[in-house]
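Got a structure for you, written out below as structure tokens; questions coming shortly.
Up next, chain A:
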Amino acid sequence: DQLDTVIQRGTLNCGVVLDFPPMGYFNEDNEPAGFDVDYCNDLAEVLGVDVNVLNLTWGDRIPSLIAGKTDVVIGSTSDTLERAKSVGFTYPYFVFKFQVIAGKDKNIQSFDDLKNLKVGAALGTTYETEYLAYAEKKGWGTDNYTAFKSENDAYLGLYQGKVDAIISTNTNIATKLQSEEFAGFEAGPFVPNYDDVVGLIAKRSETAWINYLNLFLVRQIRDGNMNEAYNKHFGSDAPADLIQSLRDNK
Partner candidate 1 sequence: MEYEFHWNVVFQTMPELLNGAFVTLHVSVLAMLLGIVIAILLAIAKMNNSKPFCYVATVWVEIARNTPALFQIYMAYFGLGAFGIHLSPYVAVLSALVFINAGYLTETFRGGFQSIPSTQYSASKSLGMTSIQVYRYIILPQMLRRIYHPMTNQFVWSILMSSLGILVGMSELSGTTQRLQSLSFRTLEFFIVAAVMYFVITKLVLISSSLLSRRLFKGEV
Partner candidate 2 sequence: MISIQNVHKSFGDLEVLKGVSLDVDKGEVVSIIGGSGSGKSTLLYCINAIENIQKGKIIVDDIDVHSKETNKDKLRQKLGMVFQQWNSFPHMTVLENAALAPRIVKKMSKEEAIEIAKKELEHVGLGDKFDVYPTKMSGGQQQRLAIARALAMKPDYMLFDEVTSALDPELVGEVLDTLRLLAEEGMTMICVTHEMSFARDVSDRVAYFHEGIIAEIGEAKQVITDPQNPLTQKFLSKVR
């Protein structure tokens, strides 16, 4: 099975979305870096194989698995039941909150303030779906909505002024706000009533492999690797409630 294949091949093909800092991004040497990339490295290490990090867009994640280009995708994949019909999920490895980022001048207090603003998000993400569902419920229509092919494009669009606000994750927003380029922006309200619980994904049929990955995730927390990676990329210890919820969700 997949586990044997990886070990025999001696390389782990690990898919990461590299435009989603700090989970995945390119550093100034154009090398992959980030929380997810560290997880790839950790996984390869325990497997005793080399790692090959593949750069994916949101939309690429499943095709790359089905196409066999990746063995596992560590790419902040929301664990919806619909998707679980197509692909195998591990236990959660991270929990995001979806949040709005917008120019300070837009002065957004609540999610409903988005009503008449131009809003964007990356195509094929769960927060896109959530925003669209919310907008539909409120009868806002989709005229003010812009989809971007990637997270980076969404930020670039926000930066250039194509849109007034974008929906992204709390982590990414926090990272972006630390850079000078985004000095004029601020984090806005969270998407109401939604925690984005994400897991690793692998081929649905590979239960043994998914078992292994589950254990790997447990050990990441238990052995402190999780906290270390968190520290490296977020600049603080992992919050207790995050650890707790990961443990609970098991």
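Quick note on selection: all candidates are chains of the complex that A comes from, given by their letters.
As a convention for this text, a residue touches a chain if its C-beta (ideal position, glycine included) is under 8 Å from a C-beta of that chain, and two chains touch if they have at least 3 such contacts; residues count from 1.
These figures come from a predicted structure and were not determined experimentally.
Taking any copy into account, the candidate from 1 or 2 that touches chain A in the complex is 1. Against candidate 1, the residues of chain A that register as touching in their complex are 58-59, 62-63, 66, 80, 82-83, 85-87, 123-125, 128-129, 146-149, 153, 156-157, 160-162, 203, 205.
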